[in-house]
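Part of the complex only, each chain left as placed.
We call the chains A, B and C, going by the order they appear; numbering starts again at 1 in every chain.
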Amino acid sequence: MLRDVNTRKVMKNAFRITKHKYKTALRVRVPGGLGDPLVFRTVADIAEKFGDGRIHITTRQGFEILGIDMEDMPEVNEAIQPVIDHLDTNQEKRKAGYPASGTRNVAGCIGNKICPKAQYNTTEFAKEIEDMIFPNDLHVKIALTGCPNDCIKSVMHDFGIIGMCLPEYDQSRCVACQACVNKCKSYSVGALSIENNKIVRNHEKCIGCGECVLNCPMLAWTRSPKKYFRLVIMGRTGKKNPRIAKTWLKWVDKPAIMKIIANTYEYTAEYIDPEAPNGKEHIGYIVDRTGFEEFKKWALKDVELPERCEVVPTVYWDERKIW
Amino acid sequence: MTNEYIPQAAVIREIIPHTEREWTFRVETDGTNTKPGQFYEISIPRYGESPISVSGYADDFVDFTIRNVGRVTNYLFDLKPGDKLALRGPYGNGFDIEEFKNKEVIIVAGGTALSPVRGVIEYAYYHPEEFKGFSVICGFKSPAEVLFRDDIERWKERLNVIQCVDGAPEGYTGPVGMVTAFIPDIEIKDAENLQAIVAGPPVMIKFSTLELQKRGIIDHNLWVSYERRMHCGLGKCGHCKMDDTYICLDGPVFRFTDARKLFD
Amino acid sequence: MKQIVSKEAFNEGLAKLLTEYDIYGPVRHPYRGTHSDTDKIQYQQVHSFDEMEWDEKSQFSPKSAVLPINQLLFYFVEDQWLEASETMRKILVFLRPCDLHGMKRMDEIYLNNGAPDYFYERRRKMIKFVVVGCKETYRNCFCVSMGSNVPEDYDAALNIRDDHFELDIIDEDLAVFAGREADFDIDYVTENTFSIEVPEEVDSQYLAEHDMWREFDSRCIACGRCNYVCPTCTCFDMQDIYYKENEDAGERRRVWGACMVDRYTDIAGGITFRSKYGSRMRFKAMHKIYDFRKRFGYNMCVGCGRCDDACPQYISFSETIEKVGAVMKQKLNEEDPA
């Protein structure tokens, strides 16, 4: 019977230290939230064979298979291998389970796989990020959302990647039905107006939600084929001071975001408090500590921002307490 | 191939205010081919064109009586005699005076819809002997909104004119009530041959025709003038169609036998 | 003249025609669809056959080639009006049989309803139609039911084959293609995935009071897509534009109108007719299968199904026709239970 257990290794291996001693739960990561029957059946099998039959669906699009005896962790690691293979999750050693759990599953709303509002395939982008950053112990939360409706609640993440539609207007197809103006006003920020029977778009106000394109019956508004994003940063939940992420970059593109995330890991490794409990310091608190300028310096290193990109020079967060 | 879409500029000869919001614009243009009940498309900058009924005409002018309903017509109310209006027309069938001659006639009109029938009334005023009787019930929302005040007083000299208002401040002495309330009072000699015209907003048309039918007027002799969105005036743009009827081509004046088949 | 033409010869022929003709056909625009990572297929000028997309149904009909979406009518400068010009080149429109049937209906409105329309007629005279035969129906098509499946009155027609074309040239002006004579029929669909019966007897006033339309009051969102994609919707709005730099100068245009869309019936004084969306549905339906026929002798709708394709609310026009038929049948039964 198991006695001594290195809890850090357990946690790093994506098993949980639960309130019940010697009982653990496996955290299965599903990048961008896209599973399939193999994943579901494997998880069901593990829950049945090693767990107590309960499977919790996490808020970060993973599963927690509950009630596993810690003694069974090696066997569970073997059993989950098909899921790791199938989802092509980065792994250090086969059949050894997940190699790290500090950085959380990169979450994604359903995205434009099916959602009419989404501007991009969140799952694919999530997978690219996953490939780049995993395995990693640093505590970073990333979420991708297809549009500013933000169903994934990316504004509560360290990095919220919000799809933006750059609407392009073909005046010759516009019949001035004003569906775009009305929908922009009622559903979004009211960035459109009509002048001389043609639509005028306030680019500063526009949040790229794409309602104009979605609602244009003439497809006079279409979407620029180049994908743009809004990058909001350092939102968080938590006991101390939950806060909504604020916009840092508007109209940024994927290569820039990837580089910024990679840079952020270097920054975090440099500045993480070595005394932090369990070696975990949430990136947002590090930024609070070093100041935004230092973060920015590191994050933007060698980043090529697209020409259209708008940079908020200094990001300020609201921290009026909710508690 | 003539381009019927292109308007003509016409000088405003005179502006005759009836109320604060309702003025008649007398425009210098050839009115010889115009009939009462017809309309012109008048260009209004920043809005486009608006179909406006002819409220009077002569060889050298046409009258348009217009209510200032805000944004659309505001522009017109800044104009002064000597300024120009862009217009094209006349469009529509209008009233054929011949149909009414030698008959008893009742005209029921509400608000600005007095315009399309004013030409008929004027004709009767000047030729009362050509009719077996001529009654006009014209209703307005309030005493302040009465149109063609002077005309009405003048018409009363020769015709049976009831000018009523829907409501009035205390102390008002004229008739108060909906136009329909006055239809039962009209003296009718030969209901079967009586010709009646109803012009006004949809609800008024609905109840006035009902009331007239009660008086024994037959649908064939009952005429209505429709307000719809006559936009091109040429049977193309589609806006004024009701059932298979293009109001701009086939109307706006219909016998009730036809009109009753029209609906929205 | 029927001939078989190789791909190369066909494109050579088109190249010749391009000296005199503007050619219009359906073009796919990747990533330009309503939803992200979807495409748009619309009619526009092309320069070779390969630019055209025939595998999928075009979302918009070819009517834009004939009736420009935005058509400048004239300029005004103080109180003078200057007519806008029309192209001096001929126009060749490649289109499906149903859409060609749609053109006939457009002609009816613009040329035969009242006096011919000046601007329409001026452009229409320049246009010739090349029918592209249809081998297979698309989803939502019901051209067979509407009798608009068979190509008629074309200037040329063609069947797309794996490595060649079958070309039937009627207008000799278009006989510029090198090929060998052959006999064939232009493809057309003889069966759609479904068929409907268009009611002969339509009591529009009875229907106007029927509550069958009320379901659409809430289902329809009055976006007008069904109008805009329809090859037979011909309504337009006129727009005046005063130049910002000089408000004494400007222009008048006409742009596609839509009976489903707000403001279509607005008149001065804040009055709107058919504010209920179901009533607009009825108005449109009646036009397509009843009043146009009453005026011109045949149904307006050609059964291309684009309205169904386009409706974000999944309102099916073909089913609406069936519902009208059912209501009429029920009425007849009630009146004459035998």
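We adopt the following convention: contacts are C-beta pairs under 8 Å (C-beta built on N, C-alpha and C of every residue); 3 or more make two chains touch, one makes a residue touch a chain.
Keep in mind that this is a model prediction, so the values were computed, not measured.
**Student:** Formula for the whole complex: give the number of copies of each chain kind, using the labels shown.
**Tutor:** A x2, B x2, C x2
Here, only the chains that are shown with their structure count from here on.
**Student:** If you average the CA atoms of chain B and of chain C, how far apart do the two points sit, in angstrom?
**Tutor:** It comes to 38 Å between the two C-alpha centres.
**Student:** Using CA atom averages as chain centres, what separation in Å is found between chain A and chain C?
**Tutor:** 45
**Student:** Find the geometric centre of each of chain A and chain B from their Cα atoms only, then give the gap between the two centres in Å, rounded to an integer.
**Tutor:** 66
**Student:** Got the chain B residues that touch at least 2 other chains?
**Tutor:** Residues: none.
**Student:** Give the residues of chain C that touch two or more other chains, as numbers and ranges in rising order.
**Tutor:** 237, 239-240, 242, 257
**Student:** Which of the residues in chain C come into contact with chain A in the complex?
**Tutor:** 29-37, 40, 42, 59-60, 69-70, 223-225, 227-228, 237, 239-242, 244, 253, 255-258, 261, 310
**Student:** Please output the residues of chain C touching chain B within their complex, sorted ascending.
**Tutor:** It is residues 73-74, 76, 79, 81, 83, 109-110, 113-122, 204-205, 208, 234-240, 242, 247, 250, 252, 254, 257, 259, 264-271, 273-274, 279, 283, 286-287, 290-292, 294-295 of chain C that touch chain B.
**Student:** Hey, which residues of chain A end up touching chain C in the complex?
**Tutor:** Residues 112, 116, 118-121, 146, 163, 165, 171-177, 179, 196-197, 210, 213-219, 222-223, 225 of chain A touch chain C in their complex.
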